[in-house]
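Every protein chain except one is present and positioned as in the full complex.
Right after this comes chain A.
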């Protein structure tokens, strides 16, 4: 089912998740990406969706960054694969964690997420509910630096502030800077700290009993403690290795292959995302949105 042939992203598998519901109108999915600049976020997004979401990208210098506050930038792209349409919105948060004083840097982000909830609440309470557009953030990739020893104070504060509002998936990008041992140590440390601070990250649901063995096994692998957080490498550059052209990064000491499971968790992350898009949306609806809604309605006394 999950072919690794070049160019295949894998979300054509979505129909299987919705248990044969109609998919003619296509899917909408909003993915938020948060992390300090330079952690490989854009490269990873481009690699995951085999696209260039940031063609005219301008990277500001340090002096400019001193003046900047956190921005919210949403880019939408329509991807079609084997007849299945996906309207993907990627929400970037440039400026996050860059300032010398990052005290308020996630206020803007919280506001954005709440605004989408607010809009949905409003639409839901309206008269015409057939064509409600779901712009709520379904998933947030939070990028942890591969250069540290674990979570930074800012990472902890962000996740604590947002785990009740959005599905948080911690990701370690630029994982090619770590040896295997260092990677394991970092993952363990991050998980320990997440648990220590009571942070609730997105949990993969167990496979349903009626799923086939392959899917069940895959879920087991994804849920294994050695997987999360996924340590990934992104690249859309093609390099020739043993006569084949594969996506990777060319170093003087060797080639890092993006889709080689022995090199990094890219395939696992991609699989997790595409096979759980439906679940991510459901949890957003049933848990995060409902929390927001009940808080909101309590406040206005309705």
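Criterion: a contact is a pair of C-beta atoms (placed from the backbone, for glycine too) under 8 Å apart; a residue touches a chain by one contact, two chains touch by 3 or more; residues count from 1.
The rule is short, and it goes like this: contacts and distances are computed from a predicted model.
Chain not shown in the complex: UniProt lists it as "Neuronal-specific septin-3", one of "Tubulin epsilon chain", "Mediator of RNA polymerase II transcription subunit 18", "Neuronal-specific septin-3" or "Dynein light chain roadblock". When the full complex is taken into account, the listed residue touching the unshown chain is A:61, out of A:61, A:126 or A:198. The residue from A:87, A:152, A:200 or A:216 that touches the chain not shown here is A:152.
For chain A, the residues touching the absent chain in the complete assembly are 36-39, 59-63, 65-66, 98-103, 145-149, 152-154, 157, 174, 176-177, 179-180, 189, 249-257, 262-263.
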